[in-house]
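In this view, the complex is presented without one of its protein chains, the others remaining in place.
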Amino acid sequence: MKKPSRKAFITRRLTFSAAHRLHSAKLSPEENRRVFGKCNLPNGHGHNYTLEVTVAGPIDATTGMVFNLTDLKDVMTDVIEHDIDHKNLNMDVPAFKTLNPTAENIAAVLWDLLEKRLKPGLLNEVKLIETENNFVSYRG
Amino acid sequence: MKKPSRKAFITRRLTFSAAHRLHSAKLSPEENRRVFGKCNLPNGHGHNYTLEVTVAGPIDATTGMVFNLTDLKDVMTDVIEHDIDHKNLNMDVPAFKTLNPTAENIAAVLWDLLEKRLKPGLLNEVKLIETENNFVSYRG
Amino acid sequence: MKKPSRKAFITRRLTFSAAHRLHSAKLSPEENRRVFGKCNLPNGHGHNYTLEVTVAGPIDATTGMVFNLTDLKDVMTDVIEHDIDHKNLNMDVPAFKTLNPTAENIAAVLWDLLEKRLKPGLLNEVKLIETENNFVSYRG
Amino acid sequence: MKKPSRKAFITRRLTFSAAHRLHSAKLSPEENRRVFGKCNLPNGHGHNYTLEVTVAGPIDATTGMVFNLTDLKDVMTDVIEHDIDHKNLNMDVPAFKTLNPTAENIAAVLWDLLEKRLKPGLLNEVKLIETENNFVSYRG
Amino acid sequence: MKKPSRKAFITRRLTFSAAHRLHSAKLSPEENRRVFGKCNLPNGHGHNYTLEVTVAGPIDATTGMVFNLTDLKDVMTDVIEHDIDHKNLNMDVPAFKTLNPTAENIAAVLWDLLEKRLKPGLLNEVKLIETENNFVSYRG
Partner (left out) sequence: MKKPSRKAFITRRLTFSAAHRLHSAKLSPEENRRVFGKCNLPNGHGHNYTLEVTVAGPIDATTGMVFNLTDLKDVMTDVIEHDIDHKNLNMDVPAFKTLNPTAENIAAVLWDLLEKRLKPGLLNEVKLIETENNFVSYRG
């Protein structure tokens, strides 16, 4: 190939299941019902979340890889499996004790957790698919 | 067409989101943990459920339909929207106060609710897709 | 393997795009509007149809195949490509000059067209996916 | 979280069905047939279109949302449901009386219709999936 | 629920990647090329296979399950992971030393391997999706 160092973007996908309830401590009960509708029902609901994490960088001339997808999978599994998968986000996950677990906030929290575990500058995008009709993308 | 009355199977798909916790009152806490694993965690988790309801019968010579899919959609929406969607199955849905909300039991409960609303013999199958890896089919 | 002749079901999938309008000559304009709703709008709408054709039979001991999927693909392409794909079903396809092109009737018409081209008893099911929420299955 | 105002991209997906015919008034009949092939057949064909609309902005500290997805859904439904869904784009939709309803032009027209209904700067991308093999993205 | 023992069908999905080459020792080189086309190219090609295994039986009144999906997943993983996943079916898998690894034969071989590991009568269907356009189902 003609270029000595070619940049690529690689993505790993992982699914998890969690319960959540949209509720903001900064809003009154009435405002919470109006803003969040049935997502504010008191006992919560849940989703099969799909997480797509993208890292970007030059393709290594020896391995042909930007980053080993097995290592990326391990980092993602570490972050998700023990603390988030099959949990109630509002009740079981410290980050959401005070933060409303909207798709936007979940994506931003996952970005922070993943960024700490990866070489600086490697993380490019965290995409969270909440339902087949709703997605969020966070790029730092 | 050569045949006066041709039988066909028509399916309508609908998605909903709910929280649940697998837990059987007939098992000890230790047995519940062993049998249901992380699905038994105390505060529950959730899914985007996909429901596929199939009805079967002859194709009507006037309309060209087995059953009006708009009517089937309305029956399914009635059953799901008010009582199940965005609810916590264990806490909010009467049928699961005592019945463990496994995919099998949810499918069977939905069969009962739908069958009451449809002409006898019309309902053919209730398929519930709990995750991209787990499906259940109930055929009465 | 232990069994001399094992039966299997093989399916080939193909997509096509067509316009149609649901309208029954046996119903009044008012009834057509009531029964078919927006599917009865005068200038038609359209779909990306997905067709899944299943044939069934013993696995041939020499080839390891029930039927050559390349041959099945050719038969399906013949039936679909020249007469149905990118056509207006009501205006361009003879079978639907008098027959309402509901998913049920399209599936039954495709069954007839495919059955003539295949060895007797081979065709098992014609499944037509009209939208991600509506499917029809016809089994003869 | 460490950052006071974090930008995110949220997407809402919606499907609709429409008929269309590719035909340019600026080309001769022969050129139309050569350029558009079977998409130029006189009576039109159709698609199940999938529309993905992305809005971008800071995550609101009170609600945890960039924009209420229910409001985005309502705007999208307003634009699509009354004027485009189940219509013949060439015959029924004013924007396509003179404009060829290619996926590119449909995406650009939908951008214009949506942009008028949203706060300036909020709309980020309109993606239109015409078939499982053809997509268009328009970003203003 | 009214019925003491209700039968349901539960399915677990798993994906694996393998290389294969279609070639029958009972056919001449010319016949192999004619029957299998590019699937007979000498150095093989490969697929992401999706395996869907269905078991059927009564819903257990204590657990609410037909069979523990975690146990089904473990059996499937055992059968697939060590002997089939990321292998060359023709060269690495004993069953295909003499048997042509068509989708039909792979499904039948997996049925045999799975049936040995499950309670008699439990296994209901093995579905193998070879590409988005080709599927095989084997039911014993």
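Labels for the chains are A, B, C, D and E, by order of writing; each one numbers its residues from 1.
As a working rule, a contact is a pair of C-beta atoms (placed from the backbone, for glycine too) under 8 Å apart; a residue touches a chain by one contact, two chains touch by 3 or more.
Computed from a prediction, not measured in an experiment: that's the story for all the values here.
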Residue in contact with the excluded chain [from D:Ala18, D:Val109 or D:Leu123] | D:Val109
In subunit D, positions touching the absent partner = 22, 24, 26-27, 35, 37, 99-105, 107-109, 112, 132-139
For subunit A, which residues reach the chain that was dropped from this view?
-> 1-2, 6-14, 52, 54, 59, 61-66, 68-70, 73
Had the left-out chain been drawn, it would touch subunit E at residues 15, 17-20, 38-39, 41, 43-48, 85-88, 91-92, 131-132
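Operating definition for what follows: only the chains that are shown with their structure count from here on.
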Please report how many Å separate the Cα centroid of subunit A from that of subunit E, as a whole number.
-> 33
Using the touch rule from the top of the page, what residues of subunit C touch 2 or more other chains?
-> 132
